[in-house]
Structures are given as structure tokens and as C-alpha cells.
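In this view, the complex is presented without one of its protein chains, the others remaining in place.
Presenting subunit A:
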Amino acid sequence: MAIDSLVLGAGQEVGKSCVVVSINGKRIMFDCGMHMGYTDSRRYPDFSLISNTGDFDNALTCVVVTHFHLDHIGALPYFTEVCGYKGPIYMTYPTKALAPLMLEDYRKNMDRRGEDEQFTSDHITECMKKVIPVDLKQTVQVDKDLQIRAYYAGHVIGAAMFYAKVGDAAMVYTGDYNMTPDRHLGAAQIDRLQLDLVITESTYATTIRDSRYGREREFLKAVHTCIAAGGKVLIPTFALGRAQELCILLEDYWERMNLKVPIYFSAVRNFDRSLINAPGPCVLFATPGMIVGGFSLEVFMQWAPSEMNLVTLPGYCVAGTIGHKLMSGKPTKIDLDKDTQIDVRCQIHQLSFSPHTDAKGIMDLVKFLSPKHAILVHGEKPKMATLKERIQSELGIPCYCPANNETVTVPSTHYVKADASETFIRSCLNPNFKFSTYSSVDKSYLDSKYSKAASGLQVSDERVAEGILVVEKGKKAKVIHQDELLLMLGDKKHEVQFAYCFPMHTERLQKTRTEELPSADTLLCDLDKCTLINQLSMKLSNELSDANILDLGEQLQVESFRVSICSKNSCPHRLSHSVHNDSESVFLCCHWSLRDEKLAWKIISIMKSSSPHTT
């Protein structure tokens, strides 16, 4: 069994996120985004790789969209309405509510730029009708075998990470996420899951960001300086997400500093254009972000030529956009197209207010989930390579960063199903304190238990070894307890044991014994037997610190090993009778089972070493 991940977009780049994962016969498309940097066919994922006949309904089990950003959802109306996918689509309630606004906003901008219309307003409406909304943590049974579940991702409102499980194989696709809470969103939350694969974004694969307060201060200072000098501030953002956070921040600041400069917010609704060139300072949030066109471009063209003005770019800008050009270096002129050139004299301020996790966050998440494999998408190639190395070396998790249209295959977990008998389960559940007696072995084992990141309730230790797996032709495999085996096979048990009866010189051990007592073993009274055993017991407990030694008076027991003083004249377990008449010796009769072979010989050697006169 294997999991195949076909990366249709966001492989070693940012934009048009789309990964198709085949897992135990189910095929899930995670995200269906568009690339903001292209205007030709490269803007969409190459759907023909999913099915060259175009029969997407049979090729895919479902589509899952993590959040409403266009690089994650932009191609969805095209895929459903133009390519004709009719299967189920899942997204969270807020995403379903907000996605049509984002798509409509984008479509209008395309219109204004005079590009070919890729999908119509009706397409968006029709597409959204096919969407099945899910609640966070809701476990959705897509079909008999496939289960998906959304977890809070904290990237934008409604953003989710998705967990998918088919049979025993399970994986998580993170989408975009944020591991540090900000002014309007919390940090990503996910359960500890047993996963074969995690596909994570890696926008900031190498960046470790400083504290939020520093960044906020810097941003406010830049804005304040500009408006104090009478300039205009342009903040190109997408309608939702960062814009809200910056609004909260600015409003708070305005109130504290008692500023009266107007803050405008132009989103989907029409904005009074006369305000653009109205005199005096102002702050304007304009859509779309990254200055890919539309209103933000319109304003940018007007404001860019003045040194007094400021353009603040919050977050990430995809290669190919004007935002990206502004951020990479300080250009003085930008060619919009053949005929239009913009003079850029305004100040540029770059903000790392991105709602993406930084490198530490990615490492933390991957470590927390500890999947068997990891795939990086949604990042820049060289940085991803660095992060990949870190994940492999620091976490010991095989990691891949495939390019677009490449497939990564990883093995998936598979369990052998068996029926366990009641006796076996009960013997495993029973608090059987054999544990402590096995501690010589278990000490290292205990430490390792904590280093191992397996979740769940551990119910057994060595008791599992009492279970026996029986496979019979044409029947389901069965796990039974070893005591039940013979009953099942219809055979009788044959006990294999060891026994050894050996003489021992008692002088050293029995210092308390008086000289006048005659020959040893015949007259050895019970009391003396006990003292002898007692002394042996003391001796053994000194040598074997972690063995559980039971002193039963006339007998000593360690696990299945028993030793007693043999008073018989001819013990069947005696090999030599030569020392029989040695008055200073007693015979120690031992027997033990196979299980404790090593232990038994160790005890015998200890007992023997205590009396040097043993033959």
C-alpha cells in the first residue's frame, strides 16, 4: 500500500496550490488555486494529469479547499464549471460564505484589465452550490472508507487544515497556517494523530520572525511619519484577513494618538474615486493585494510618483506581481505593459505581517504530528531545500519537496486484522505486576517509552508475548492466550523443566552453628534450614538487586526458580552422590522452568561461589 501525492501546483513555488493525493484507492484534491503571476494557461493547475479523458468525477473522490485565498480556490469555478467536475467539494462554513466574494472581486478585476474571462458570475454561484460546508473538527464520512476532518489553521477566517483517513492510512494537508496568535485569529490547533504523511506549506521555510510588537511598532511608525508629512498611505491587501488585523491596529493607534486622518477601506463595494486625489493625508486599504490589478493598481499609478506617499505591502507577494517587483529591490520605474510605465518615487515599506507560520512553527508542527513522511509545498525552492534538510536531520522524518507535476510515493500504514480472545485481552488489561520483576529489562524500555511519540493508552508490556496468533486457512486470524492454545489444538501440554540438586559446603554460611551438633543433613532441624535459606536469601538479594526474591521459610523462590534443602538420601535430581557423606555439606535441590533459564544459572553460580568447597 502506498500514498501517491501528485503536486499540480505550489510545488517549489507559491501560487496555484493543488495537490492530488491517492490513498488506498481514494483520490482527494487538496486546494484548487490559481497563480496570480500568470495570465496564460499556466495560471491553472494542469488538470489533464488527473484524468486525460476529462472524467474527473470518477477520477476524484472529493475536493477539499482549505481557505478562500485565490491561490487556493481561484481555479475551483473553472474546474467545476468549465472542466465539469461534479463531485463533492468540502470547505468550512466561513470559507464557503466568503469565497464567492473573493472570486467575484477577482473576476471583476480581470474584467477591468480586459483579460479573457475565465469564468462568469454564474459559474461562481453554480460552483458554490456544490460545496458541502463542514464544521471544524466535524468528522465527515465522505463515503464508506474515506473520512475527513478540518482543524483550525489560524491563517485567515475559516482557514483549516484537513485530515484524511482511508482504512488505516491517514494524512494531513495543512493548507496555509499560522502558529502564533495575532489580533484577530488564534494559533493553529490540531490533535496528535497517527499519520503516514503531512503535506505542509513552507512560505517562510528559513525565516524566524521577531516579536509581533516590534513589527507593529515599525509599521505604525512608518505610517505615522508619512501622514504627519501630509502623504498618502496605500495598503494593498486582499479584502479579508490581514486587512482586518491592520484595521484593528490602526484604529487602536488612531485613538491613542488622537489622529483625525481618514482611513478608507475599499473592498468589493465601489469607492468614491474623487477621494483618491482629495488633498490632505489619508490611509487607504485597497484590494486586491500584491497590486495585481484592479483598484489597488489604479491608486498605485496615481500615488506612486510622489515621494510623500507610502506604499505598505503586508505579507507575501507572488512573483510576477507589481508587489513582488516593489519588494525585490527599489525600482524607479515599473513597466505595466508595452505602453504604460509608472514612475515610482514613493516610499515602500515592507511588512512581515504575513499570516504564515515561520520556520520554527513548521518544525514545531511537524514534530508534534511526527508523521512517517513529510512533503513541503508552497514555498521557494532554495529555502525549502534547507528546511527539508532540517526536518530529515533534526526530526528524522523523510521529507520531499517535489516540483509541479511531480508525484511522490510514500508507503502507508496497513494493519493486519485479527480477532482477539477475551482471555488474551483480559490478561493484557490486568494490572499484572510482573512488570517490576522484569525491571532489569524494563529500565531501558521505560526510558524509550517516553522518547517514543506514540499516542494512546498503553495497556500492556511483556504480557503481549503470552498471546499467540493463529492463522487457519479460510478463517480470520485469531489472537489467543497461550493457555488457550492447547485447548484449541486438542493437544496435551508437555512441561519441560530443569532440575539440579547439588551439594554445598555449609561452614561459611552457618557461622552460628555449634560444633557439638552431629552430621549435617540428617539432623538439620527446621530452624536451621530456615536460617540457611534466610542467609541464602540475603546473599542473593545483595547480588541480584532487582530480582523479586521470596523467602518461603523452607524454600526460596525467584520467579519460577525454587530452591530447597534436600533431605532425601537419593534425590532423582542429583547427578553425583560422591559427597553424600561429607558432614559439612547439605544438598540444595533446585528446579525451574524454561522461562527463567538464564536467571537460574546465575543464582546457582552465586550460591556455588558462596561455598568454595563444593565439588
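One rule holds for everything that comes next: a contact is a pair of C-beta atoms (placed from the backbone, for glycine too) under 8 Å apart; a residue touches a chain by one contact, two chains touch by 3 or more; residues count from 1.
FYI, contacts and distances are computed from a predicted model.
Protein name for the hidden chain, per its UniProt entry and selected from "Integrator complex subunit 9 isoform X1", "Ribosomal RNA-processing protein 42", "Interleukin-6 receptor subunit beta" or "Glutathione S-transferase omega": "Integrator complex subunit 9 isoform X1".
Checked against the hidden chain, the listed residues A:238, A:502, A:561 or A:587 yield one contact partner: A:502.
Annotation: of A:48, A:138 or A:386, A:138 touches the absent chain (contact as defined above).
Screening A:335, A:394, A:422 or A:554 for touch with the missing chain picks out A:422.
Across A:11, A:100 or A:154, the residue that sits in touch with the chain not pictured is A:100.
Against the chain not displayed here, subunit A makes contact via residues 93, 96-97, 100-101, 128, 133, 135-141, 149, 168, 194, 413-422, 425, 428, 438, 441, 444-445, 448-449, 452, 454-465, 467-473, 478-479, 482, 485-486, 489, 491-502, 572-576, 591, 594-595, 597, 601.
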